[in-house]
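For this depiction, one protein chain was excluded, whereas all remaining protein chains were kept in their positions.
For clarity, chains are labelled A, B and C in written order, and residue numbers in each chain start from 1.
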Amino acid sequence: MTLVLEAAVLGILTGGVYALMASGLTLIFGVMRIINVGHGALVVLGAYLSFAASRALHIDPFVTLVITMPVMFLLGFGLQVVFIRPLKTDREALSVLVTYAIALGLEGILGYVFGANYVQLQAWYDTASFPIGDFRITYVYVFGFVLCLAILVVLFLILYRTTFGASIRATMLNRTAAQLIGIDVDRVSAVAFGIGMATAAAGGVVFGITTAFNPGSHYDLISRLLTIIVLGGLGSLRGAVIAALIMLVSEDITSVVISPVWASFVFFVILIVVLLVRPQGLYGVRVRERI
Amino acid sequence: MRTSLRGALLSVLAMVIAACGSTAPTAPAAPITIGVSVSQSGDFSGDGKALVQGYDLWAQDENAKGGLLGHKITMKYVDDTSSTQQVVSNYEGLITRDKVALVFGPFSSLLTIPASTVVARYGYAFPEPAGGGPHVFDRGLTNIFFVQPAAVEDNLVSYTKWLTGLSADQRPTSVAYATQDDPFTQPQVDKAKSLLEAAGIKTAYYRVYPAETTDFTPIALNVVHSQADAVILGTQLPDAVAFAKTFIQQHYNPKTLIETTGPDQGADFSNKLGTNTEGIMVPAGWTANAKAYGNDKFVSEFIAKYGGTAADISADAAEAYSVGQVVDEAATKANSIENAKLISSLHSGTYQTIQGPMAFDSSGKPQGGVGVYIEQWQNGAAIFVYPSSVAAAQPEYPKKPWS
Amino acid sequence: MSLLKIESLTKRFGGVGAVDDCSPEVASGSITGLIGPNGSGKTTVFNLVTGFIPKDSGSVSFKARTIDGLGPDRIYALGIGRTFQLARIFPRLTALENMLVPVRRKGLRALFSGAAWSHEKERAMEMLEFLDLSLVAKTLGGELSYGQRKLLELGAVMMAEPELVLLDEPAGGVNPALLERIGDRIRRLNARGITFLLVEHNMSFVMNLCSEVVVLHRGRPIASGRPAHVRSDPAVLDAYLGA
Partner (left out) sequence: MSLARSGDAWKVGGLIAVLAIALLLPAIAPDPATTNVAVFTVMYVGLATAWNIMGGYGFGSYTLGLLLARIGMAGGYAPFLIVPAAGLATAALALGIGWFALRTRAATFVIVTIAFMFMLQLLAENLVGLTGGGGGLSYPVPPWGGDYFNTPFYYAMLALALLSLAISWRIRRSKFGLGLLAIRDDEDKALAVGVPTRAFKLTAFVISAALVGMIGGVYGYYVTYIYPQFVIDPLIGISMVLMVFLGGLGTLTGPVLGAVILEPAQLYLAYNYGASRLYLVFYAAVFLIVILVLPRGIVPSVGRLISDRRARAGPSAPAAAKAVAP
């Protein structure tokens, strides 16, 4: 029983990290209606940037975010302008291919620069823990969780308390209408892509401290992130957060109660059942344009 | 009718192959190319790099002493992107398009198995450093030679011997097992489990987890909860590190901890765990400190060529180097580099490598009871601790608390 | 005699009643106009009748048979066709192919045989001729002008020989000359026995064309009858001016 409880706590703490990574992905979908298959690779890029920065400057991995988040923001902005914006026809399908190509390219470049060996971000607290009853909670998961929470709160504030956030939300609701009322949809898209990348950088740090990674790690990441945002409802931030928690908690509990080999199976069953009942996902808006 | 047609076809093929084979050695000094498919991208790219280092170093040594039976060697590497489809195409291409004289094996059983049937089709010998899963040997092929001291499933046998050899009061009473669902790790853990259960040591926990798992913590928590005296893990590097970290976080210190891969990878392992590597064990056929045939030379040359320290040398590189050593001795013995002759000579006799002496049975499994040893991290380096014939130090038991 | 009978139709979106206890009728052979201010629930009625969205309560019957719970394709098969706001046609199919998609065939073998049987093609070409579209028969739908698309959509929906056609803003966004043509074709089709129910904002178009008019306000019908009669109804004036 305690084990189930521990697994649930662990699931919630690690779920926060996935929530953060998925929030960027779902934001990008919401604004641009494209699925960024390269998101996993960009998280890995964020982890490598933090790795390099913490090595070179001898600073704490979390502190590197001061550098990596702005850098990733600019990178995301640039990627959107150069690769996504030119797509005029078949945007949805072509953007999948373009972002997949970006992922492959990043994997290649990271492999060239950092090699294929697994690396992991180091910090004094990555093995330290404090006890709660019989169970010990690890600092790094708590720090990661708090960071994710903070960034998600900032994200929500930007979206719901600023004028720019309002134009992002307007674009998410209806691209054409947003254009009609004078919103520069292209600029909003690029900024949203940048914000998505900045959150990927933050997610990358926590991912990089808790997991050994190499340039190929993005394949596993992206398949998990995609299922999260589909379960939550494409384009819904709230959905992404809830779905990430559902995924990690269900997997961790299955893992300790039944067996690790069935952990993702159980999650996929949840996913399919939810989609059959609500094809738009937990918090998604049913998109049926023009009827 | 049909069979006779096929028979005729096969005999024609055999002649063609023989003809191809005989062209190479007619001119004794003709340079040759040895082809290898290695993973330079994808899941196995880290190991692929180590194989290249080992093969290159061997080729350099051979050429320095005049070549393989006088043939100067060029290595040709092609990337299999860690995919079975590409590895099949690659060996097909190496043998028929590039007409390489010899081929060496790729990384992992996963790729070795599909590759081995292609190589067998052309009558080439297939000495390979990293494909030791049970299915490699059960397909009826006679050209495979697995150049490691024991078939993979026997990797943990000496560890179980050591455990069962401990005095009754010291012996662990329970063991927790967890392993990746992988043809390399699972067979060894399963064999260790059956041996230890037969010796009366109870199993506190046993789990197989998918190879794609990225979050190992729940499984590690289960191991922690079992509070077993001994922990046996079928891991690669990332999970080897993740399990150890969770144990440290949860202040769980088993009396002994062994992981199938990870602790043997030198600095790649220790720079993630710091001083907490102390006491962790790994089955190893090779160590930089071993006094096996040519090992000192290998280690010093390796450091000269690639930098780093002895602890940084991956066992993969040593295994690749051994492949070359075995082929060199077999060629000398057969006085030929024809594949057919190499194959028949490799099926008899004992070969000296930096991993120790080894012989091969008809399916290519390593023979001779040489076995895999146990390595343990002590004072910041992994050293042989068992059996005593090769040990550089006593095994530390029970292992010290985490720092 | 009423061809389409709607009883107490209700649909709420997130607590807001889009269609509320709505019971208009469409007489056989009529051209009935469904009008009302923006947001009065006209298009929602269309979507409910044609099975695109599920209703909360109420029932719809066609030729005295209920069509509740049927999907859009089944309802179309029974003889109720519809067009969309903003003219939806298949942009990557030619005009002729657009005409052929709705054609119905019986049996599995027929489904897997040729895309256009010659008599089907003939009928499609006749209809294109009728709409003055025969010159663009081989042009992709996406390359047609907006007016041509509106005509094409109207023609395509006729190909399955429906008895009732629901037109969603047939006059929306169309220039006066084309408006004339569309009105004329609707009238001629009506003369061939096809009943129309249309949603429209262009009042003069409705008043000229329709034999019956139903006025919706906040999801409820507030008036119905002949155009001249409805036009002078004070409740209607209130709804339009006071809304």
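Simple rule for what comes next: a contact is a pair of C-beta atoms (placed from the backbone, for glycine too) under 8 Å apart; a residue touches a chain by one contact, two chains touch by 3 or more.
Please read all numbers here as calculations on a predicted model, not as lab measurements.
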Neighbouring shown chains of the undisplayed chain, as defined at the top: A, B, C
Contact with the hidden chain (one of C:S8, C:S28, C:S57 or C:S113): C:S113
Sole contact to the chain not displayed, among A:Y100, A:Y125, A:Y139 or A:F156: A:Y100
Option touching the unshown chain, where A:A52, A:I109 or A:A123 are the choices: A:I109
Residue ranges of chain B at the interface with the undisplayed chain: 6, 9-10, 13-14, 16-17, 40-41, 77-81, 83-86, 88-90, 92-93, 95-97, 110, 113-114, 117-118, 121-122, 133-135, 138-141, 180-183, 186, 210-212
Residue numbers in chain A that touch the chain omitted from display: 35, 83, 86-90, 92-94, 96-98, 100-105, 107-109, 111-112, 223, 226-227, 230, 234, 261-262, 264-265, 268-269, 271-272, 275-276, 279-281, 288, 290-291
Where the unshown chain meets chain C, residue by residue: 50, 52, 71-73, 76-77, 81-82, 84, 88-94, 96-97, 100-105, 110-116, 138-141, 156-157, 159-160
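Here, only the chains that are shown with their structure count from here on.
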Chain at maximum distance from chain B, centres defined as averaged CA atoms: C
Chain A and chain B, separation of their C-alpha mean positions in angstrom: 37
Residues of chain A that touch chain B when the two form their complex: 3, 6-7, 10, 14, 107-108, 111, 115-118, 120, 122, 126-129, 136, 138, 211-214, 216-217, 220-221, 224, 248, 251-252, 255-256, 259-261, 263-264
Contact set on chain B toward chain A in their complex: 40-43, 45-46, 48-49, 181, 207-210, 212-215, 217-219, 221-222, 225, 237-238, 241-242, 245, 248-251, 268, 271-272, 276, 402
